[in-house]
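Some notes on the structure that comes next.
Note that one protein chain is taken out, while the other chains of the complex remain in position.
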Amino acid sequence: MNLSLLTLELGVIGLALALLLIDLWTPPALTGRLGLAAAIGLLLILALSWNMSGGPPVVGCGGMFARDGLALFFKRLFLAVGVLVVLMGVEYRERLALGFGEFNVILLIALAGMMFAASANDFVLLFVAMELMSVSFYVLVSFQRSRLPSLEAGVKYLILSALAAAFLVFGIALIFGVGNTTNFAALNAEGVRLAQDKLYWLGLLMVLLGLAFKIAAFPLQMWAPDVYQGAPTPVTALLAIGSKAAGFVLLLRVLFVAAPVLAAHWSKLLMLASAVTILYGNLCAIPQRNLKRLLGYSSIANAGYLLLGVAAVNASGAAAVLYYLAGYLFTLAAAFLVICVVMRDNEDIGALAGLSRRSPLLAGALALAMVSLAGVPPLAGFLGKFLLFRALIERGAAESPESFRSYWLAGVAVIGVVISLYYYFAVIRVMYWAKDPPDLSPIIVPARVQIPLAVCLVAMIYLGVMPGAVLAGATEAVKALKF
Amino acid sequence: MEPVFFYIFAGLTLLCGGLVIANPFTRNPVTSAMFLFLTILSMSGLFVLLHAFFLAAVQVLVYAGAVMVLFVFVIMLLDLKEEERRRMKLAAVVLGAVATGVIALAMIGAMRHSRVGLGLESNVAEGSTIALGKNLFANFALPFELVSLLLLVAMIGAVLLSKKDLR
Partner (left out) sequence: MKTLDQIFVLTQHWLTGLAPAALQPLVSMLLIIAALMAVFGTCFALTTILERKTLGRMQNRYGPNRVGPFGLLQPAADGIKMLTKEDIVPEAADKALHFLAPLALTAPVWLAFAVLPFGRNMSAIELDAGILFFFAIGSASELAVFMAGWSSQNKYSLLGAMRAIAQMISYEVPLVLASVPVLMAAGSLSLPEIVRAQSGYALGWIPRWNVLTPWGAAGFGVFLVAAAAESNRCPFDLPEGESELIAGFLTEYSGFKYALFFLGEYLGLFAVTGLGVTLFLGGWHAPASWLEWLPSWGWFGAKFSALIFLFIWMRATLPRLRLDQLLNFAWKFLVPLALIDLVAAAAWLKSGGWQFAWALETRWLLCATLLAPAYVCLGRHWRGGTPKPRRYHYAQ
């Protein structure tokens, strides 16, 4: 086993174990510092990841673990999420009521699971990485065990995740039964022979079902709103960004590394799932009054948009997915940071009334995040959607002229975007134009929130205005995939 | 002889598995647990037929010995009267039957044209403990080690979520 391949992951795991031990001897008053230390550690590992870029793709650890551009792109993404979420956790500390040290540890281990997922080149590693994430999230979601919604969310997540894992493992078993291997590269080498076997199709379909749970896409999207609402806010953020991104990198790897032969056949299926997901998420988000629940439905809708890029089955689609996820990261992180600070016990949208006067910075940040999510230029969300749609149109142009499937789907997605404008702007309206807000006391924003918030805002605008560098990186990264 | 045993064990597995989730005679969770135990035993019988003695023993040791006992422990701690009074809901039965039917049909349809098992003969020897161990510690070392991390998380989580007094 070549350990130098695993430097970043080992770093995160080592950080987690060190925190677990240090926490033993840390007085409760200082645990906040421990959170900051974790964030700094993650930042260092993030910096280290630039040292690792370049070089040809390497596959190691018995062909399980791939280090290529795609893996590195996603690992940076996860590390960035990690920093933001750990800082969010520091802000959220008092509300956790128990074991803040362990909270950080489990969070970091979930992060390590995601990073392993980004490099998975074998169904066994895929499954173990997924379970590492899932088990961590079972604990994290129900962390506020004295709060009933948190426990309810935990149980819901546990049961549905177990169902998804059952599908996943059954699918892997079928694939192994037919292909006699679980390695992505080996399966791809046998691709043409395996594609004739319907049992292989069934196995892969079940794997996709298992992944659909992680990204909260139709038909396994039901859990998202309840769990997002009940979980502690930093955990919701990690679920919404990290878990989803991990699901997508696995989806890309399974479809375009293990089974590129079948991926083209399944474009139709993915398009259907995408259309239903977009419509379901956007339509159900309209009546929501709870902001986290609304973001849960919005996350379903966004999974739908991201699926557009996968359904396009081309390099520009996959690159658009990567770009969109990067933008989505900073947008959602900004939103959840604001939620973390403002919504202490009331998560109703009404609680935002008068935020523009209580703290212009927070109101501005949340407004910008909502605008970006709605896809208004010149922010990251707009460009991401634009790239996804463009990839889909490209796909439509490449197909036979009679087939208007891609155009239909693009139409559905545009309708979804129009619907979403309504509920995103409802949030902004409450912040700026609410009639007689009940509470106008100013909110003091600590520096540990101001700095990440500023980073998120700058990144959101930067990605929207100057997408060149990140898009180039994404295009480079998807060269690991075969279309 | 072996096909006969296969059908006996497979039949038992399916029958007992069915009785775990939908027992028409009683809604008693203990009965379900006992049938789950039988399911696990018959499954380990299937492993024995594949000459995978290690897996058969581990199946019984882990699932029957550890997991089932924990189930049973929880059952003992709970008040089961309410659970027993709950009737089977028609909608749930129908939905479950439909879902099972769809998956079964898909499986049968896929199996009919599949050539499963071709080239699997070479793996029979891996039922032996040594081959399994070598595979686990050489080719699959990374996931194997990761599982230890998973267990650590599960342990921390279990302690955190169930500890009586928290500081």
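Chains here go by letter, A and B, matching the order in which they are written, and residues are numbered from 1 within each.
The working rule: a residue touches a chain if its C-beta (ideal position, glycine included) is under 8 Å from a C-beta of that chain, and two chains touch if they have at least 3 such contacts.
These numbers come from a predicted model, not from an experiment.
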Visible contact partners (per top-of-document touch definition) of the missing chain: B
Among B:L19, B:L46 or B:V60, the residue in touch with the chain that has been omitted: B:V60
Among B:M34, B:A106 or B:L161, residue touching the chain not depicted: B:M34
Identified contact with the non-displayed chain, of B:V72, B:M107, B:V147 or B:L161: B:V72
Positions on chain B where the hidden chain makes contact: 30, 34, 37, 53-54, 56-58, 60-61, 64-66, 68-70, 72-73, 75-77, 128-129, 164
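Note that only the chains that are shown with their structure count from here on.
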Whole-Å separation of chain centres (CA-atom averages), chain A against chain B: 31
Chain B-touching residues of chain A, taken from the complex the two chains share: 1, 6, 13, 20, 28, 61-65, 97-99, 102, 105-106, 109, 112, 116, 122, 124-125, 127-129, 131-132, 135-136, 138-139, 142-143, 145, 177-178, 180, 197-202
Residue numbers on chain B that touch chain A, as the complex places them: 106-107, 109-111, 113-117, 119-120, 123, 138-143, 146-147, 149-150, 152-154, 156-157, 160-161, 166-167
